[in-house]
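This is the structure I have questions about; it appears just below.
A single protein chain has been omitted; all remaining protein chains appear in their positions.
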Amino acid sequence: MNSETLISQIQKFSVNDGPGFRTNVFLKGCPLHCAWCHNPETQSFGREIYWKTRLCVQCGECLEACPSEAINPPIAPEEAQKENSTYQKIITEKCDLCFKCVEACQYNALEIVGEPMSIDQILKEVEQDRVFYNNSGGGMTLSGGEPTAHGEFALKLLDAAKSRKLHLCLDTSGFCQWDILKQFVAKVDLVLYDLKHLDSKLHLKMTGVPNEPILDNLKKLTGTDYRIWLRILVIPDFSETIEYHRDVVKFLLTLPRKVDRIDLLPYHNWCEDKYKWLGRKWLMADYQAIDPVEVEILKDIYEMAGFNVTVGGSGFEN
Amino acid sequence: MATTAKEIKEFEEKQEWWWVAEKTRSSRLDYLRKAVWKKGALGGNYAPGIEIDLEFPELYTETWQENEGDPIMLRKAKSIGNVLENLPIFITDQSQIVGCVGSAPHNIVSYWQGASMINEEIYNEQGILPQPEEKSLERLAALNEYWGGNTALDELAKVLDPEDAVKFMSGAIGWGTPSSAVGYATKDFRHIGKGFENIIEEIDENMERTDKLLRGNPSPDLLPLYDKLPRWEAMQEVLDAAIEYAARYARLARIIAENFETDPKRKEELLRIAETCERVPAQPPRTLQESIQYDHFVQVVVRYETYEGAMPHRPDYLHGPFFDKDVNINKSITRDDALDLLGEHLIRTYEIGIFSPRWTREGLQGITGTWVWTMGGVNEDGTDACNDCTTAYMQVARLVRIANPTFSFRWHPKVKDELMREIFECIRHGLGYPSLRNDPILVENAMYWHGHPLREARQWVTQSCMSPCPPTKYGCQPFRMASATANCAKIVEYTLHNGYDNVVNMQMGPKTGNAVDFKTYDEFFEAWTKQMKWLLNILVRTVALGRAKDPEFFSRPILSAYYERAVETGTDAVDYTNGERGNAWVTAFTWVENADSLAAVKKLIYDDKKYTMAELIEALKNNWDGKEEMRLDFVNNAPKWGNDDDYVDDIMVQCLKTTAAHGKEIKCVCGNNIPILPENVSGNIHYANVVSALPNGRRLGDALYDGGISPGPGLDKKGPTAVLKSCGKIDHVLDGRAFLLNQRLSPTQLAGEKGYQLWKSYVKSWDDLGMDHVQFNMVDDSTLRAAQKDPEKYQEVIVRVAGYSAHFVDISRKTQDNIIQRTVQGLG
Amino acid sequence: MTRKKRSSRRDNKWNQMRDGLTNLSTAKGVEARETVPDIACGKCKNFSESPYASDGRGSCSVVKTGSDFTVDPPLILLEGDTGMMCMFNMDAAKCSHFDLMDIIDTDGNECADPQFRRAQRQMEKAMS
Partner (left out) sequence: MKCVACGFEGPVDKFRYLYNARIDASMSMRQCPKCNEWNAVDELKDEALEIVNPGDAPWGKSAGIEGISA
């Protein structure tokens, strides 16, 4: 099969997504739409265009190049760059993704997100950093988006990577059918499993999907021997209280076995620009990033219950 | 007010390491550190208050004039002797190490015998003349007129091929002066360590033996002996003068102690200084203080002979046994006492100030010379040479935060984890040093290129920033400019313009043909090769003649006394016939532009045919004016070095291999081959206005790339692993030597234990890729920008410029901007 | 009859330039060194300071090697592929190509720009 899938980015020298130095392969497309998502460009399964606000000088070249009238006329760059500006360059509804505007832009202010890549292309790039994996216990992390939503392609990619003796991590939300997840976890060395919230209603509100399949899959997963690092998000007004995390501990203790490690991932807002680039609203605008130091107390809660915990999920701890 | 542990912790958390240093160092080190003058130029000008020393050249010139009939080395020795015996001396409060280059703490010195153009430059210089200015101008004019036309460089210019001389001195193609008036020499420390009186005795024996021969049977063999005698006499003269110089300090210390000092503790210290100076350098040292004082005298005294712009040295190796004896075995001093001595060693070295011509100041911004001390490494038998003194130097470096000297660490797989942690702390505290050098690779390199035997190669020190040289009897290189420094971006520039230089308006390189007529990339590269060979040849020819003539035109009595092979043979240390093995290299400044420019030409002109060569040349001649779209195309749509992209990486390797092949054809004065050594110091800024627009997208005026093999600032889009991978494609033994790589790392990512583990894995991979050098800047953009805005508050921020570190506020704005432009490698 | 002098193999432009390089700094006394004429090479657009030395030497991008302003009438050569060596305070009153600079940069802190930089103390005085 010579198929390709859309990759939003292949990020080398990633140090917080599994052990050691890793290369993250971000598959584009995810069934969840978390309000705080740090990689909003990985949500859609199709290609998109970034409009990099600060690089744009509003020269109007893109407007002239566009055959579909999908570009808004220029305004003063200072106006567009203002924090509260509602100005958008691309009218998404009219855009048919011909990318003529991207070609026309001399300032690199317009950029295509999502490159179709074959398994060979992906692995060629991943393998470039093998020497770093060897010295750090690193390898490839298949991430997204949601890898399990990329079915056969993603499974084949993992097979091919395994045959090249790469250490593999699966970074998953766990939102899929157990039968599918089962096939994925069987192919990797470590599962990075997200736990976003215990309350299904809140979960639905903030991510667009209920949490039952996720919790259910986690239960099944802990019934196996697969290595699991559970990634617990600490999001303001959502999952930041001590009480909540005590509940999480209680829940985790009901599982067939303890997960191998817990990474507490404090919320940050570095991704805000990306929302603007995609012409989307950043829903978390009112929240400041959480200082990792503040999360130390939550770490204690998990540690007291006998869990192995990090803040930030470095691949160089333990 | 005492600082609380809590305050220190806060500074640590904010990563304001300079405050941490100030609050945690001893009060002595704090005083000494703050009392020392900044001798490096701030960008191009000296700091307010710095003055040129006029007493030194006047004392020197006086004796020089009186001894016109003497052979040069003896004449020079007497002149230096007069300086060492009569130049004012001083002892800084709280200081334990004495000796300074210059008659006052705020002075910088220069050598009027070196080059008329430097003498005139001093006359023309803003802000460094002692007041009243009129009087200084008269003194300077008198000095300049005496030396004008008669300096070492004037003499050399008369014998050089005129065309070579003009092109060399155009300033377009090379850096440096082909005279040991401006250079640096490896020191034969094993020999020097015998004690000056013992060297004098050795010379006595040599002279007696020679006298006997001269009274014996006539033979042609006798004839060279007559010239040796005055040389030996000259060596003895300077060694005596050095002993007297130390004795003057001893007397001064005693006078202060016995007549003026009221604090009993300080009195004791002054008497110890006196005893130390009575012992060294006449006799070998016995204690750590004597050892460091000895070392410092050796370094200071030689700088009354010439500008030594580097300090090839292995202080941990040299002082380690004394450190161990005093601190760990006899416990005659505490570890803190020892740190005070080592800390002051750094400070006294920083105090050395020598006037540099403008091109040097711009290329070595913020420092006097590249005083890179080599640490760590292995012993002759290959065992780990790191010792407790190595650790102590790393610790005290973080306390005094001196930008010069800096350390270069000879890393090898046996280095203990504890020491690696100390090194990491230095880097994490933003010192920019030690740089890491891959010992096994550089040992192999020294054997491959220069034939140093294994046991000697294992003793290597960096001769300046980068190049290894064994400080052994036949390994020592007395004269850096035995090789040369090439402005390599000119290679591709001349390839495009048929050898014509549009900046200095001169036909410089050979006419390799109109580039428009090159049908293929191979033809283009062939022309590039011819330009490369021409550039290396003209530089090496020029400096080789400078080297050969140096004993006649300049002469080095002190260095000769420092060299066992010169003492043994009664020759000048610079004399290339006294057994020197040869350790020459050509420093390749502005090298990486070649790879990126060739790749852009290959891709956009020959492969894609998007532009014609005529269009490109026209755009370059106009400095890309009005061709911005095209320029951006050349920047963004042609592969760039440092992204693990074989298209351009193969070109880089091809350039290096072609040049290395030529390096095997050309020879230094000793008959040895010459590798290239890509690095830049801050020559990438100096040359910004000398190198024309290039196909990599730069304009005349833009800074060139900063490292020897560092990618262009901001052009390494694929992260730090890709940078290392690209660099790993170079064979670091066969393709050249000592490839300088700058990396900026994010301080946040490297915090804590995990930061150390991460860095360690990075270093292991660097080793696996077979690279010989890497150095780190670990200061984030926001700190640097804040320092630009509010320099007063950030006086102590240190950055890695190239093969050296400098205080950020001491470098020009353009260089500052260039450092900020270097991509911060987020490490994830 | 005087012996005919053979022209030296080395009597060429490079020789002249080399002599220019080595003889330029032979100003005598303070006065000659301190004088910057109103019309001086250093104030001209065509003067390019040497990147190698800041003793005030430079070269001209118009007038070529072999020219001489001290003879009357001045000898001005415009052909050749090497520019005339000159000093920043050389009197250019007789040069028909003198073209006053718009910007003269006397700030010694920033980096060498041969086209604009005149880093000499005397130039700073002359321009202030």
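Chains: A, B and C, in written order; residue numbering restarts at 1 for each.
Simple rule for what comes next: contacts are C-beta pairs under 8 Å (C-beta built on N, C-alpha and C of every residue); 3 or more make two chains touch, one makes a residue touch a chain.
These figures come from a predicted structure and were not determined experimentally.
A.B. asks: One chain isn't displayed here. Which of the visible ones does it touch?
C.D. replies: Hidden chain contacts in the full assembly come out as A, B, C.
A.B. asks: Touch as defined at the start, partner being the missing chain; which of B:52, B:561, B:688 or B:801 qualifies?
C.D. replies: Here the residue in touch with the unshown chain is B:688.
A.B. asks: Who touches the missing chain here, B:48, B:132 or B:671?
C.D. replies: Going through B:48, B:132 or B:671 one by one, B:48 is the residue touching the chain not shown.
A.B. asks: Determine which one of B:715, B:733 or B:763 touches the chain that has been left out.
C.D. replies: Within the whole complex, the residue contacting the unshown chain is B:715.
A.B. asks: Going by the contact rule already stated, which one of A:33, A:54, A:82 or A:281 would touch the omitted chain in the full complex?
C.D. replies: Result: among the candidates, A:54 touches the missing chain.
A.B. asks: What does the interface between chain B and the hidden chain look like in terms of residue numbers?
C.D. replies: Residue positions of chain B that touch the missing chain: 42-43, 45, 48, 622-626, 628-629, 631-632, 635-636, 688, 696-703, 712-715, 785, 788-789, 791, 809-814, 816-817, 820-821.
A.B. asks: With the missing chain put back, which residues of chain C would touch it? List them for me.
C.D. replies: 102-103, 107, 109-110, 116
A.B. asks: Under the stated touch rule, tell me which residues of chain A contact the chain that is not displayed.
C.D. replies: Against the missing chain, chain A presents residues 52, 54-55, 57, 59, 106-108.
Just so we're on the same page, only the chains that are shown with their structure count from here on.
A.B. asks: Using mean CA coordinates as chain centres, what's the chain B-chain C distance in Å?
C.D. replies: Chain B and chain C have C-alpha centres separated by 32 Å.
A.B. asks: Measuring centre to centre with CA averages, how many angstrom lie between chain A and chain C?
C.D. replies: Result: the chain centres lie 65 Å from each other.
A.B. asks: So which stretches of chain C touch two or more other chains?
C.D. replies: None at all.
A.B. asks: Of all residues in chain B, which are in touch with two or more distinct other chains?
C.D. replies: Residues of chain B never touch two or more of the other chains.
A.B. asks: Considering the complex alone, what residue numbers of chain B touch chain A?
C.D. replies: Those residues of chain B that touch chain A are 628-629, 632, 636, 644, 718-722, 725, 728, 749, 753-755, 757-758, 761-762, 764-765, 768-769, 825, 827-828.
A.B. asks: Which residues of chain A touch chain B in their complex?
C.D. replies: Against chain B, the touching part of chain A is residues 11-16, 20-21, 106, 108, 128-129, 131-132, 134-136, 314, 316-317.
A.B. asks: Within their complex, state which residues of chain B touch chain C.
C.D. replies: Touching chain C from chain B are residues 42-45, 116-121, 123-126, 134, 137-138, 141, 144-145, 148-149, 154, 157-158, 160-163, 165-166, 169-172, 357-359, 362, 500, 503-507, 685-690, 701, 812-815.
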